[in-house]
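All protein chains of the complex are present and in place, except for one that has been dropped.
Let's look at chain A:
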Amino acid sequence: MSVLDEDPLSHERLDVELGSSWEEAGGRFTIGTAMEIDALIEAGVEEADVFIASTNGDNTNLVVAQIAQRRFKVDRVIARVLDPRRAAWYQEQGLQTICPTQIAIEQLQQAALGEVL
């Protein structure tokens, strides 16, 4: 497991509740932005079997996921996309997307109808 994040604080956050450090638990951490090829390589994209793009920006996720897919030929690439329509369209284009908004809508609908989740 290798994490790439711009913010060193995210590294500290990973340690919390682990009881050991992230590295001791077998994790890797790279500080950098995923738009930089060097940072992706440093984080190990070339050896990755799975690549998950889950920054807080849809646009970054969609671009970076496509870089992992097309440039680094990662087998399984998943992008977090909040916008349901674009999530659906990119899924049709062959990029696996997870849309938290869509999931929330479905769960909220169930909750509103009194269904137990």
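The rule we apply is simple: a contact is a pair of C-beta atoms (placed from the backbone, for glycine too) under 8 Å apart; a residue touches a chain by one contact, two chains touch by 3 or more; residues count from 1.
Throughout what follows, contacts and distances are computed from a predicted model.
S.K.: Which of the following names does UniProt give to the chain that is not shown: "Trk system potassium uptake protein TrkA", "Amino acid ABC transporter substrate-binding protein", "diguanylate cyclase" or "Inner-membrane translocator"?
M.R.: "Trk system potassium uptake protein TrkA"
S.K.: Please identify which residue in A:L14, A:A48, A:L62 or A:I78 touches the non-displayed chain.
M.R.: Selected residue, touching the omitted chain: A:L62.
S.K.: From the listed residues A:R13, A:R28 or A:R85, report the one that touches the chain absent from this view.
M.R.: Missing-chain contact among the listed residues: A:R85.
S.K.: Looking beyond the chains shown, say which of A:E36, A:D75 or A:E106 touches the absent one.
M.R.: Checking the options A:E36, A:D75 or A:E106, the one contacting the hidden chain is A:E36.
S.K.: Give me the chain A residues in contact with the hidden chain, please.
M.R.: Touch set of chain A with respect to the missing chain: 35-37, 57-60, 62-63, 66-67, 70-71, 83, 85-86, 89, 93.
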